[in-house]
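== chain A ==
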Amino acid sequence: MDQPAFVPHAVLLSLILFSIGTLGVFLRRNVITVLMCIELMLNGVNLAFVAFSRSWGTLDGQVLVFFVMVVAAAEASVGLAIVIALHRHKDTLDLDAFDLMKG
Partner candidate 1 sequence: MDAILFYAFAAIAVLAAVVVIAQRNPIYSAFALVVTLCSLAVIFGLLGSPFIAALQVIVYAGAIMVLFLFVLMLLNVRREEEHPEARGGRTLAGIGLALVTLLVLQAGSVLVRSERSPSLEFDASTTRMAEVLFSPHFLYAFEATSILILAALVGAVVLAKKEL
Partner candidate 2 sequence: MTPSPMVAELSIAVVNILLVIGALLGLFSLMTWVERRTLAFMQYRLGPNRVGPMGILQPVADGIKLFFKEEVMPAAADKWAFLAAPVVAVSTALLTTAVIPYGPPFSLPGWALLPEWLRGRSVQIQIADIQVGLLWIFAITALGVYGVVLAGWAANSKYSLLGGLRSSAQMFSYELALTLSWIGLIMAAGSFRINDIVAHQAGWFWHWNAFAQLPAFLVYSLAATAEVARIPFDLPEGESELVAGFHTEYSSMRFALIQMAEYINMITVSVLAANLFLGGWHPGVPGVPETLRGFPLGFVWWGLKVGFVLFVFIWLRGTLPRFRYDQLMHFGWKVLIPVAAVWVMVFAAWTALRGV
């Protein structure tokens, strides 16, 4: 089975999504939006994995995507729990308001 011609472009798409996600992390101040942007970045990476898996004809990339998803699920649940806890403390979701670790 020949691989479709658009597989390399899937890699490009993944880079674009990753960049957009990164940009979002910097632009947005809302913690939840920032977390969503991180999900976007992860998805970019996932797409790259799947595309590589397709182009090299092995399944390892897909397995990695599986693991990334698991980790993303764990990250999202814990991250959102932290967000809730933070919101309870400071009554805001502004990322810049959380600077307790300032040296």
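Simple rule for what comes next: a contact is a pair of C-beta atoms (placed from the backbone, for glycine too) under 8 Å apart; a residue touches a chain by one contact, two chains touch by 3 or more; residues count from 1.
Per the selection procedure, all candidates are chains of the complex that A comes from, given by their letters.
Everything quoted here is computed from the prediction, not taken from an experiment.
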Candidate from 1 or 2 that touches chain A, complex-wide: 1
Residues of chain A defined as touching candidate 1 within the complex: 1-13, 15-24, 26-30, 32-33, 35-37, 39-40, 43, 46-47, 50-51, 53-60, 62-63, 65-67, 69-78, 80-85, 87-88, 93-94, 96
